[in-house]
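Encoded as C-alpha cells, the structure appears first; notes follow it.
Note that one protein chain of the assembly has been removed; the remaining protein chains are unaltered in position.
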Amino acid sequence: MTISVAVSGASGYAGGEVLRLLAHHPDVAIGAITAHSNAGQRLGSLQPHLHSLADRVLVDTTAENLAGNDVVFLALPHGASAELAARLPERTLVIDAGADHRLESEAAWEKFYGSAHAGSWPYGLPELPGAREALRGARRVAVPGCYPTSAQLALVPGFAAGLLEPDDVVIVAASGTSGAGKAAKAHLLGSEVMGGMGPYGVGGGHRHTPEMEQGFGRAAGEPVRVSFTPTLAPMARGILTTATARVRPGVGAAALRAAWESAYAAEPFAHLLPEGQWPHTKQVLGSNHATLQLAFDEHAGRVIVVCAIDNLTKGTAGGAVQSMNIALGLRESAGLDLEGIAP
Amino acid sequence: MTISVAVSGASGYAGGEVLRLLAHHPDVAIGAITAHSNAGQRLGSLQPHLHSLADRVLVDTTAENLAGNDVVFLALPHGASAELAARLPERTLVIDAGADHRLESEAAWEKFYGSAHAGSWPYGLPELPGAREALRGARRVAVPGCYPTSAQLALVPGFAAGLLEPDDVVIVAASGTSGAGKAAKAHLLGSEVMGGMGPYGVGGGHRHTPEMEQGFGRAAGEPVRVSFTPTLAPMARGILTTATARVRPGVGAAALRAAWESAYAAEPFAHLLPEGQWPHTKQVLGSNHATLQLAFDEHAGRVIVVCAIDNLTKGTAGGAVQSMNIALGLRESAGLDLEGIAP
Amino acid sequence: MTISVAVSGASGYAGGEVLRLLAHHPDVAIGAITAHSNAGQRLGSLQPHLHSLADRVLVDTTAENLAGNDVVFLALPHGASAELAARLPERTLVIDAGADHRLESEAAWEKFYGSAHAGSWPYGLPELPGAREALRGARRVAVPGCYPTSAQLALVPGFAAGLLEPDDVVIVAASGTSGAGKAAKAHLLGSEVMGGMGPYGVGGGHRHTPEMEQGFGRAAGEPVRVSFTPTLAPMARGILTTATARVRPGVGAAALRAAWESAYAAEPFAHLLPEGQWPHTKQVLGSNHATLQLAFDEHAGRVIVVCAIDNLTKGTAGGAVQSMNIALGLRESAGLDLEGIAP
Partner (left out) sequence: MTISVAVSGASGYAGGEVLRLLAHHPDVAIGAITAHSNAGQRLGSLQPHLHSLADRVLVDTTAENLAGNDVVFLALPHGASAELAARLPERTLVIDAGADHRLESEAAWEKFYGSAHAGSWPYGLPELPGAREALRGARRVAVPGCYPTSAQLALVPGFAAGLLEPDDVVIVAASGTSGAGKAAKAHLLGSEVMGGMGPYGVGGGHRHTPEMEQGFGRAAGEPVRVSFTPTLAPMARGILTTATARVRPGVGAAALRAAWESAYAAEPFAHLLPEGQWPHTKQVLGSNHATLQLAFDEHAGRVIVVCAIDNLTKGTAGGAVQSMNIALGLRESAGLDLEGIAP
C-alpha cells in the first residue's frame, strides 16, 4: 500500500528533513512539495543534499495543492495550520510541525504565544505513556518542539513512576543552530556562532517550558514546575539536554534506573545506555534515535538525566514520520531504519 | 539471496562506516565483526551510533573468523591484506580498504610505500572508464584512497575526452579529520584542529599522488604529472577537492562541459551540478554521492573542477559497498539509497 | 621594576597561555621556561603561536632551573607542587595552576582526590569577597579550577548578599576542549568532538564540585550543596556556565540585580552586562574578562545566572597573572589589557 504524502515548507530545514526521511520510506510516494516563496523552483537548487528528489518542482502552499494526498506535513507560521487543515479532506492525516496544536491548555497557549488557542491534537511523542495509543488511527498530529522532545524523554519515566518531586525541575539544553531555522539572522551567522556558546530565552519565558510542564504534569498526575535554559552550541544539529529533578525521599539509584529501564526497554527509538556510557549527540546524528543516561547525585538529592537527540530528526521530522507510521498502522520504524552518522 | 558479510577493523572509522551501510543493506546479513584489540567487546561500546548492531560482539581478526562469509571487508595495516586474503576460500569476495592493492606499478608502490608490492586488484571506483566492467564478477577489490576518489572523479572525464594537457595538474584538497583515523595523535586533537586549517604531506611525497596519476594516466593514455596538496579542515567528514588542469588549445567551455556531462549523465552517484551551482561537502555528508562542477578559466587557460564527497562514504565504505554490489551482480545502489545529511 | 618569571609546563595549554600573557606584560621578563619531557626543544616547535618566544629553549622542570626567578608558575601533576615549592627560595611567589592547594578542607580533598591534602594557599579569584586582600603580598597562590572560576563568579554575589537558598544549587556548564589538556586521548580527537556535544563526570563526583561549594559556602556563611554537570562543546576555548539557585522568600528581581551590580561595579574583569544582553564566550575569547547576566525566573523561584569566560584565560592563566599582579603590588590589569577576540 503506497501512501501519498505532501510536504510543505520544503525549502526549510524541517521540511527538508521530512523529505529526506520520506524519500526512501518503503510505503510512501511523495506527492506535492510546497513552499511559500519558492514555487516553481527545482528542489535541487534549494535542498541540494536530496539527490533523488533534485528534479522535483515546488508548488505553492495551498489547500488545493496539498489535498489529494493521504498525508500532509505542515510547517507554517503560527495560526495557519488549523485553518489550512480545516480545508483539507476529512480523511487526510495532517501532521503539524508548528506549535499551534501542542498545548492542551488554552491559558498556557495564550500566555506564551499571545494568540488564540487553536486547540490540541494528538501529541507526536509515542514514547510518552498513552501517546502511542492516542496516535493510532489519528488524523491530526502535533509534532512536539525539539527541546520538549528531549526533555520529556529525559524525565517522564521518573515522574510516571512517582519517583520525582514535581516542584523544582531544572533543565539546561544545548542545541545546534538548525533549530533556529534557515532565516538569515545576524546572530545565527557562522561567524557569530563558530567557536563559542551563549544562552538565549533565559528566565522562564521560553515557549517550550509549558510544553515540558504539560508532559511532566501528565505523567506525574500533578503540576510540575520547570526552569529551562536553552543555549546555542557551535554545531549544526543536535540537542544535549541535562535535566535534573529532586528525588523523593527513600528513592535510591536502583529504583531510578529500574524506572527508566522499564520505560524504554521495548522502545525502538529511546535507549537507556549501559551503565557508565553517556549520551553524545554524535551517536544519533541524522537518526530518529535518542540516547539517555542517568546518575543519582545523592549529595544533591537529584537525579541527573542526560538525553541526546538530533533536533531535526527525533526532534522534528523523525518524530513526525514515526507518528505518521503509528497513525496509519504502518511498521513504526518504516523509513526510520537509520543509524547515527559518526564520526 | 542474502549475502553474508564479515567486517574487520570494526572499531575504526572505516569499519564503522561499512557497518553503518551494511546494517540496512537489503541483500546483506552481517556475519563476523572483527577487530585487532577489541575482541570480546560489545560493538555498542565502540560504535555507539550503530544502534541496530549494539549487541554484536567483536571477535579477533583471523582467517578462521572471516572465512565462512561470502564477502570480507578488510581494513588492516600495510602488507597484511594479501596474506590474509590468501587464506580465505577462493570464492570469497575480499574488499581491501587499505592501500596494498591500489597501485598497478610495482615501482610506484615501492617508491611511495617502501615495501614489497602486493600486486593490484580491481579498482573500486566504478565511475572510471572500464572500472565497472572489471568489477563485475570480481573476487578481489581494492578500495581507492579517499583523496584519489575525489580527484579522479574531478578530472578523469577531461582526460578521457582528450581535452586536458597531462603535464601540470595541480590539486589542492581539504579533508575532515576522520580521514586520519581514530588513533589518538596530538595534532588531531579537537583543540588543535577546531577553528583553523593547515596543510600536511606537502611537496610530492603524498602516497595518494601515484594513485591519482595512475587513474589520470589510464584515461589520458599517457603519463600525467600531479602536484597534490592536502589540507586538514575543522570538520569531521568531507573532502573538497579543487583540481585544475591546463586545457588543450582549441578546447572551449562547451566541449569541457559536454565531456563531464556525458561522463556522468548515467552515473547514479556522480553528479555534475546544474550550471551555477557549486559543490559543498554538506550536500553529500553520509551519502555515497559526489557532486561536481567545473569552470573554464580562460584567462589562466585552465579548467577548474571542484568535487565534494564524504571521505568515509564515497571515499571509503560507500565506494566499497558500491563495488561489492557490482561484483556480486546486485543492484548497484543497494544499501546506498541515502541522501546527504544537511544541514 | 622588572619581575623575572619562570613558567613550567610550557608545552601544555595552560603554560602556553601563561607565556602568551607574560610575553608582553610591561613588568615581566620571562626567565626559565620548563617542561617535563621537552627539555632542549625550541619553544617555537611546541607553541608556534608564541612568535616572540619562538627561539627560547626549554629546560627541565627542576627547583634549580626555577629558582632565581621572582615568580614561578607551576603546572604539575597532583602532589608535586608543594614539594617543589618547598625547595624554592622563601621569597619566590609560587603560583600553582594545579589543584593541590585549592581546597581548604582536608576531608574534601581526600574524598575527591584520594591523596594527602597539601594544605591551601591564597585563592586566585580576586573577585571573591576578601580574596583580593588575601592575595596582596602573598607568596603562594592557588589558581582556581576553570569551572569553579565561572561558577563562583556567577553565584557568589547572591550568596554574599544573603539572597539565595543554600541547599539546591544546580549548575550545568559547557566547556571547550582545551580544558582537557593536550594529552592525546581518543575521546578528545577532533573527529569525536566536532559536530556534537556530550556530558562527562556526571553525578556528583566531579572534582570541581567541592571547590564551588567552598566558595559559595564562604560567601553564604553556611554549607551550600551543588549539583554540577560539565559538558564538552565543539569549540577549543570557552566555558559557558548556567547556574541556578533558589531565591529566598521576599527577594525580587531588583534586589537580585542590585547585588550583582554592586559586586561587580568596580571590578575590572567581571562585567554584569546591560539588561537584555546575554553572555557569549566569543565576547571573552583570549581575554581575562568574564561576562555575566541574570534573570529571575519567578515561576520556578530561581535566579538563573549565566557566566562566560575563556577557560584558559580568566579560567587559568589570566586569573593566575591577575593574582600575580595583586600579590606583587603591580597594576592589577598589567599584561591583561586584552579585549576579546571576535568574531
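We just call them A, B and C in the order they show up, numbering each chain from 1.
What we mean here is this: a residue touches a chain if its C-beta (ideal position, glycine included) is under 8 Å from a C-beta of that chain, and two chains touch if they have at least 3 such contacts.
From a predicted model like this one, the values you see are computed outputs, not experimental measurements.
Asker: Would you indicate which residue among C:P77, C:G252 or C:P343 is in contact with the undisplayed chain?
Answerer: Checking the options C:P77, C:G252 or C:P343, the one contacting the hidden chain is C:P343.
Asker: For the full complex, which residue in A:A174, A:A236 or A:A342 touches the chain that was left out?
Answerer: Checking the options A:A174, A:A236 or A:A342, the one contacting the hidden chain is A:A236.
Asker: If the hidden chain were put back, which of A:R42, A:H117, A:R132 or A:K182 would touch it?
Answerer: Going through A:R42, A:H117, A:R132 or A:K182 one by one, A:K182 is the residue touching the chain not shown.
Asker: For the chain left off this view, which of B:T34, B:T149, B:S191 or B:S287 is in contact with it?
Answerer: Of all options in B:T34, B:T149, B:S191 or B:S287, contact with the hidden chain holds for B:S191.
Asker: Spell out, residue by residue, where the missing chain touches chain A.
Answerer: Interface with the chain not displayed, on the chain A side: 13, 176-178, 180, 182, 184-186, 188-195, 234-236.
Asker: What chain C residues would touch the chain not displayed?
Answerer: 13, 16, 20, 23-24, 42, 44-45, 47-54, 177-178, 194-195, 236-237, 271, 273-274, 277, 280, 282-287, 289, 291, 312, 337-343
Asker: Can you list where chain B touches the absent chain?
Answerer: Counting over the whole complex, chain B touches the hidden chain at residues 168, 170, 172, 174, 191-192, 194-200, 202-204, 209, 225-227, 229, 231, 233-238, 240, 242, 244, 246, 278-282, 285, 293, 295-302, 304, 306, 308, 343.
Throughout what follows, only the chains that are shown with their structure count from here on.
Asker: From chain A, how many touching-chain steps at minimum until you land on chain C?
Answerer: Between chain A and chain C, the shortest chain-hopping route counts 1.
Asker: If you count the contact pairs for each chain pair, which pair has the most?
Answerer: Most contacting pair of chains: A-C.
Asker: Compare the CA centroid of chain C with every other chain's and tell me the farthest one.
Answerer: The chain lying farthest from chain C is B.
Asker: Return the residues of chain B touching two or more other chains; collapse runs of consecutive numbers into ranges.
Answerer: Residues 13, 177-178, 194-195, 236 of chain B touch two or more partner chains.
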